[in-house]
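Supplied in structure tokens, the structure appears directly below.
For this depiction, one protein chain was excluded, whereas all remaining protein chains were kept in their positions.
Order as written gives the chain letters A and B; numbering starts at 1 within each chain.
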Amino acid sequence: MSMLLGLFLAPLLAGLIHRVKAFFAGRQGRPLLQLYWDLARLVRKHMVLSRTTTPVFLLGPALSLVSLLACLTLIPLGGPALLRFPGDILLFLGLLALVRFATVLAAMDTGSSFEGMGASREVAIGALAEPGIFLSLAVLVVQTRALSLSGIWARSGPELWSRAGLVMVLVGIAMFLLLLAENSRIPVDDPNTHLELTMIHEVMVLDHSGPALAVIEYASALKLWIGSLLLSSLVFPLHSGSAWLDLLGGVGVVFLVALAVGLVESTSARLSMLRVPQFVGLSSALSLLALFLVIR
Amino acid sequence: MLRVVTWAEQPSDWWGWLLVLTGLVSGILGVVFALAQHDLKRLLACHSVENLGIIALGLGLGLLGLSGGSPLAAALGLGGGLLHVWNHAWFKSLLFMGAGALGKATGSLQIESGGGLLRRMPGTGGAFLVGSAAISGLPPLNGFVSEFLIFMSALELLASVHPLAGAAGLGGLALISGLAVACFTKVCGVVFLGEPRSPGAQKATEIRGSMLVPMLLLAGLCLLVGVMAPLGIGVLGAPLQQLAPQADLEPIRGSLGWVAALGGLVLLAGLGLGHALSRRPSQPGMTWDCGYSRPTARMQYTAASFAGPLLEMFSFVLKPRHHGSPLEGHFPAPVGHHGEVCDPFTQRLYEPISRSLMRLALRVRVFQHGEVQLYLLYILITLVALFIWEAL
Partner (left out) sequence: MKPEILSYPEFSKKLAGRHLAALMGLPGRSGSVLMVAVTTPGAPSAGEEAGACPPGGLQLPATVVEGTFPSLTLEHPQAHGFEREFFEEWKVRPEGHPWLKPVRFPQGQPGLTDFFKVSGEEIHEVAVGPVHAGVIEPGHFRFQCRGEEVLHLEISLGYQHRGVEKALPGASPARSMAYVETLAGDTSVGHALAWCRNLEALAGIRVSARAEALRAVALELERLANHCGDLGALAGDVGYLPTASFCGRLRGDLLNLTGLACGNRFGRGWIRPGGVAWDLEPVRAEQIRTRLAGIMRDVRQALDLLGRSGSVQARFERTGILTREAALELGLVGPVARASGVALDCRRQFPWGPYLDPAFPVCTGLLGDVACRARVRIDEMEVSAAFLDSLLAHLPEGPLRVGMRAMAPKAFSVSLVEGWRGQICHVAATDTQGHLLACKVVDPSFRNWFGLALALRGQQISDFPLCNKSFNLSYCGHDL
């Protein structure tokens, strides 16, 4: 159930962020459901495949999407996840690394300097973000003594907040910063720009078209959903006793996170590429601080 | 080394710590130096340093588990370390064979002179890709399984007896695997994908079957170990018994089962979806060139450029040297440019004290970058930390 919800609602987040930004810019903005229409249209289109490319070019998006779907089975929402076992956190993170590996190679497959540029930025940010994600999840592991995402979900919540509020705030901020970085949002990347030289994620998929682009667009919507869901389920879970209410609350928090992303994008400028490592490093530093507070 | 451990009654803490620290240092430095290499064999050699670091890290965490009285962490760490010894042997032989094949086919081991080889050598390229994914610790391959065990050991320690070591292991290994992904996407992307960057790569053809078959077998082995891990984990039992009689990997078998199942499924479904995509109607075209009709192979990202941002961040350890005159005047004359990174051992092993002092100083300097907002944040963090200290 919660997984189906993710599959259907993920593209809505992008629409919501756009509407928030449009509101701040004094514009009406595009329809909330625009991404759904875009996907439907892209799927029906033909593709243009560069003569330089190999099967890696299509395998990249395919593996990314499938890995993210697998990730979705591991995250709890309103109830424990479909699959749960000690150490599923590590599989979750391994799959995210696989997404990066696949996307980057698909970009390098085109032999384009633009896409190489995007790929290079992606791996640099990814390599720095990785410790951040591990450490922030480690804090939650220590706090809840659970080795699975569902376990953390079950033991996190108001009680934990009252016991270790500061730690949770730090973890929440760190995870939010990582969400911005990993999903190519401002201030790390600008998803709206049309300037190849400044992009990260968008420039890596410059040559994908038609159904392959649909797969990529949907996968990035899912990635944003998953990132927001992590915050929602692990940091702000609801345990009201009613599964439906928990589910509703969880989804609500996901949309609140998207709202916050929109707010950040509306009110801040992009960082210079030189400053991005510091931004990502900051999230690792916050997680580390939280971790020291916990294990001291 | 492990034999020595078995002689002792009860390993003491500092053995584990020593191994964890050596592991972290050699792991991170290994992969950072690998990123900077131009020569494929040297790059792989640097990765051996990195993988030995991972092994040492696993064993160290395991020993800390033993000394701290957490048999599960001990089993996971020692088991992961031992398994990584095997895994490393497999994927590293595969990668070295791939490098050999490359040298034979193109006449060069320089990464920058590869390009477009997956089209010309699909067997070698495919096997190399599998090996790269394995060494980067991606599911569902064998590298992921051993790193999974070591990560689990770190998590166990974190939640129980040695939180600090667990945290260090976790963060360090995460950084190592993130950098390994960067390094191997660089190699695969520059050598096997894109357009040929040299005449040698242009003319390259697939190597003989007798060279290809072992590579394919090893690639298959990497995959097999990955998905068969839950069944094969018992093999580790015997050596583990020697090291730590009470250690038992049984509790993790279920998790490994799920990992293998989900990982295998992802691989199959991904291949399926990729195949489905390739069946969709399409027409051939050229890579987007911004309308400029005379593209050259120079218009591809080079390996050095690809690794550039990361190398920049780690330049405090790498100390790269750039040769080439700067551009002068409004209308400069043509210039050349070349960069290199020095052999780590001459500098690093023999001047450890001065180096580490330098490194410490430079680490601290990371926090000095002139961003006022971040300074404010530091102050805030310090205040909050002090406040907590006071409150407890």
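Operating definition for what follows: a contact is a pair of C-beta atoms (placed from the backbone, for glycine too) under 8 Å apart; a residue touches a chain by one contact, two chains touch by 3 or more.
None of these values were measured; they are calculated from a predicted model.
When the full complex is examined, the chain removed from view is found to touch A, B.
Checked against the full complex, the one of A:M117, A:V139, A:I152 or A:L289 touching the unshown chain is A:M117. Although one chain is not drawn, the whole complex shows that of A:P11, A:G151 or A:P187 it is A:P187 that touches it.
Along chain A, the points of touch with the absent chain fall at residues 21, 24-27, 113-114, 116-117, 120-121, 186-187, 190, 192-198, 265-275.
Contact between chain B and the unshown chain involves residues 38, 110, 112-113, 289-296, 298-305, 307-309, 311-312, 324, 327, 329-332, 334-339, 371-373.
Basically, only the chains that are shown with their structure count from here on.
For this pair, chain A with chain B, the centres built from the Cα atoms lie 23 Å apart. Contact residues of chain A toward chain B in the complex are 46-56, 58-59, 61-63, 65-67, 69-70, 73, 83, 85-91, 93-95, 97-98, 100-102, 104-105, 107-117, 119-121, 123-124, 126-131, 133-135, 138, 141-142, 145, 147, 166, 196, 206-207, 210-212, 215, 273, 275, 277-278, 281-282, 284, 286, 288-289, 291, 293-295.
Of all the residues in chain B, the ones that touch chain A in their complex are 115-116, 118-119, 125, 129, 133, 136-139, 144, 148, 151-152, 155-156, 158-159, 163-164, 166-167, 170-175, 177-179, 181-182, 184-186, 188-190, 193-195, 251-252, 254-255, 258-259, 262-263, 265-267, 269-274, 276-278, 280-290, 297, 299-301, 305-310, 313, 366, 369, 371, 374, 377, 381, 384-385, 388.
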